[in-house]
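All protein chains but one are shown in place.
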Amino acid sequence: MKVLQPDNLAEALRLLVEPDGTPVPIAGGTDLCVHWPARDLDNTRFLDLSRVAGLSRLTLTHNALEIGARTTYWDLICAADAAKAFPLLAQAARLVGAIQIQTRGTWAGNIANGSPAADGVLAMMVYGASVVLQSVRETREVPLDEFFTGYKQSVRRPDELIVAIRVPRRAYTFEWLAKVGARRAQAISKVGVAMTRSENGWRVAANSVAPHVCRCRTLEAALNAGRTFTSPQEVRSLLSADVAAITDLRSTAEYRERVLSRLIFYRLAELDKPSGHV
Amino acid sequence: MGIGEDRPRVDGLDKLRGAAAYVDDLRVEGVLHGATVRTPAARGRITRIHFDPGIPWNEYVIVDHRDVPGKNHVASIETDQPALVETEFRHKYEPVLLLAHRSPAALRKGVQGVRLEYEPLPAVEDPLAGLTSDRIQHGPDNVFKRIDIRKGDVNAAFARAAHVIEGEYRTGAQEHAYIEPQGMLATSGPDGVTVRGSMQCPYYVLKSLCAALGRSEREVRVIQTATGGAFGGKEDYPSVIAIHAALLALKAGAPVKIIYDRQEDMAATTKRHPSWVRHRTAIDEAGRLIGVEIEVVMDAGAYVTLSPVVLSRGVLHALGPYACENVHIHGEARLTNSPPYGAFRGFGAPQTLFALERHMDAIARRLGLDPAEFRRRNLLRDGDRMATGQVYRDGVDLTRLMDDALEHAAYAQRREEFKRFNASHPYLRRGIAQATFMHGAGFTGSGETMLASEVWVEGHADGTVEVLTANTEMGQGAFTVLAQVAVDTLGVKNEQVKVAVPDTHRVPNSGPTVASRTTMVVGKLVERACLDLAAVVDGVAGRSFSEKIRAWHQAHPGERLVGRAKYKTPPEIHWDDATYQGDAYPCYAWATYVATVEVDLRTYGVQVTDFVASQEVGRVINPTLARGQIQGGVAQAIGWAILENVVLKDGAMANTQFANYIIPTSNDLPPIRVFFEEQPTPYGPGGAKGIGELPMDGPAPAVINAVCDALQTSIHEIPLTPERLMEHLDGADHD
Partner (left out) sequence: MTDLDLSFTLNGKPVRLHVRPDARLLDVLRYDCGCTGTKEGCGEGECGACTVLLDGLPVNSCLVPAFQVAGRSVETVEAVAPEVTGPLNRTGTAQCGACSPGIVVMTRWLREHPEVLQDATLRQFMSGNLCRCTGYDSVISGVASVLDPKETAGGEGTSA
């Protein structure tokens, strides 16, 4: 095992193209270090981002929130303005794990790790976030909903680093996120959903129901067309075009898809009846 | 003072400061790390062991079954479980080879570098499935133990019943999930072998070490280190690790430490027995139980281990606190090719009481009675005979105990309130329900008589008193409680009494730390040993007990001043192991627990929103510790009921991580409201009964009954995960 510890971004990007092979970037370590001693790390090279200057920023401007490559969930929870501007980010940050995880886990790591259960990705996706990728050659910005290509697969090339996440500021008339884990605190998502509505229309994203966190575009289109629902089953039949849940150690495909549609149905029903139970 | 004093636990500050020494905290010069190579399948025959030629094996100490100097078995009730597999194996993760190395990293490589080739054999997965001859591995039919309890004429009762109601109930395995994983440190020297580690029962470990090493008790020494939770999980399995560490240490000629990580601990060590229980109940016109048939099957796993006694406690609690004159209870512990299921707080009783208390609610619904009213008509009253013929003479008014608990939980008001709420809410449903139950304290039947436990209390020359028992502090507060008993009996100050660390070369065999027996049985022996000590110094001059001890030592230089007590069966207690008739336990703790739940029909999740735990426990020795025992047991049982799902693959646990085996966090539980009723028993010190296991028995049926109340349905299986509730509602008639 070898650790590369650059102190500036240019050096970090250069190390990614060294001929010895591509190192694994590591920031908060909350995914990479799980059962760390049981891993065979002899031939692994890590690119430690913890000393790279300027990666922990959290900049809220009139137009956007910019999240740095090493910005943690806790950083956002503590940044009152950002948390207020993007309440689903704050909510996701609190749901992602206990405080001991929030202080270490990073937004960029949540994307880079590519887990289909990622809670941070869910919130960022319904806010229309984009991922800023940088290499020694170029800098490019990819919409988060086009970033993933499969289970733990993405458009990020080995020489690229996620250097920032840009979340545009829009006026939202609806923002909602729900996570169902095996218990109320610090549980990996069995199914999660987030929805926003702005002048650009509805955005719906779900986690743990597909190989990666995904948008539910069929449902979005129906909502944008003004469709209303009289049963969870109607929501589910639309979602079947958007998601493909699996059965694993944590839950079943049937449970995931059914609960997803029920969460959405009842939340939309509450919208129609503002005086009802919320 | 002493008994009844709310004294902070004696081991508390060291634990909070991080100063208490657990086995992995011990620093030993030249220590090697040990690890285990395990079987990869449920059943088979090893044909070849392949060592990766890329690994420098000469750096490793390697032990297999040929290195066992004594008997290659883990001595328990039977001797069928090998310490190390020879050829045939009966479950996944069974130990085959042991490796030791100075470097933990090299050790891991070594374990990965061994490949076992094997020929698979047909395995038993389901204890209820029909057997083929090629799956028989024990006796004629794979049944480890059968127990039959009969009273009255069951057939006649069913013939004249107004109602006959049946039900089948299942409970799942449960992982102990103590926070400190298991571990042992073994050293060998000219004086013999010493093993230190995390354990409940030093003398069990000693017995199995002596058998496997072929050595006498003088040549083997077992010392308990601070133990980070056990709950039954460190009752029998520590013997396995102790043997392994000792074998490596003997071969290496160096100290060896085996510390399981969480995944290995969950994969290889014991769990609560999964159970299947069938009830068939005859009820008369007045709503009274007139005939009861109960059939119990426990999945024992691959070896006998403690299953016969788990089954025994299970069937002895199967009729709970109810009176019925015609009873037939039949129980079997059956082999499957799973790692052996073992002791877990409650020891069989939570399984049978889940079935019983769920069934009582199901009957009440069928009869159109309030479940509390149905219980009122059937609870034991003084003079009634229990299933084994034991006469109920505790003098506890069980109806009043139940009604008080319902009052604390605002049962009647909430039932009305929830009816209205459930009729109006789109997806939330609320329910409230109870379980009424008991737990027998101490070993079952003649167990205590056979143990013949012994306790010493020594007066030292400096005027202090030391309580010497083999009973371990594993978090339950034994050291504090036993010290309080001594303080109370001798009338000395708290700081003048200390409780010895269990060390088989220093303390007498006062029996294992199990079965809710430490406070009651061992505490009573401490009381008697203190009186024995007091009698010795009775005539000695001195203003205080301490002064008397010092004066005695001055008069008897070099001698030991020891008060002793040995268990004697109370003359009024009778038990017959052959017929299963008599006093199954000297006394019982009694309880009614009331759970309030909210079910979310969007997610099928169950949240316990209020919990009342009301019990009669004899005398409370330390209120904060006693309350902590109840709350902790309730939390574990709520986990068992709705969260904790052991996923089996090839008969063994597959979800061996805290990320995938879900125990409750602080945010998943409501405050657990504890109420004590105290009616002193003659069998415990100051009147105390055992309480450690009681709180494990009631919460699961109370919570599931409350879910059934909320959804107006009947659920028969736990853990009630959201996925299982969803499936249930799909298939249920919402009667």
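Note that the chains are named A and B in the order they appear, and that numbering of residues resets to 1 at the start of each chain.
Throughout what follows, a contact is a pair of C-beta atoms (placed from the backbone, for glycine too) under 8 Å apart; a residue touches a chain by one contact, two chains touch by 3 or more.
Being a predicted model, the structure only gives us computed values, none of them experimental.
S.K.: Looking at B:190, B:539 or B:671, which makes contact with the chain not pictured?
M.R.: Residue touching the absent chain, from the options given: B:671.
S.K.: Can you work out which residue in B:386, B:635, B:707 or B:725 touches the chain that's missing from view?
M.R.: Once the missing chain is taken into account, the touching residue is B:635.
S.K.: Name every residue on subunit A in touch with the hidden partner chain.
M.R.: Where subunit A meets the chain not shown: residues 1-3, 5, 26, 28-30, 33-38, 41-42, 46, 48, 50, 74, 94, 97-101, 103-104, 184-186.
S.K.: By the contact definition given up top, give the residues of subunit B that touch the hidden chain.
M.R.: Residues in contact with the chain left out: 6, 8-9, 11-22, 24-25, 27, 105, 176-181, 226-231, 261-262, 474-477, 620, 623-628, 631-636, 657-659, 663-667, 669-676.
Operating definition for what follows: only the chains that are shown with their structure count from here on.
S.K.: What is the distance in Å between the mean C-alpha positions of subunit A and subunit B?
M.R.: Between these chains, centre-to-centre, one finds 43 Å.
S.K.: Per the contact definition, I'd like the list of subunit B residues that touch subunit A in the complex.
M.R.: Listed in rising order, the residues are 104-105, 108-109, 112, 261, 263, 425-428, 601-605, 607, 643, 647, 654-655, 657, 659-660, 662, 664-668, 721-723, 726.
S.K.: Using the touch rule from the top, collect the residues of subunit A that touch subunit B in their complex.
M.R.: My answer: residues 34-35, 37-38, 40, 180, 182-188, 249-252, 254-255, 258-259, 262-263, 266, 269, 276-277.
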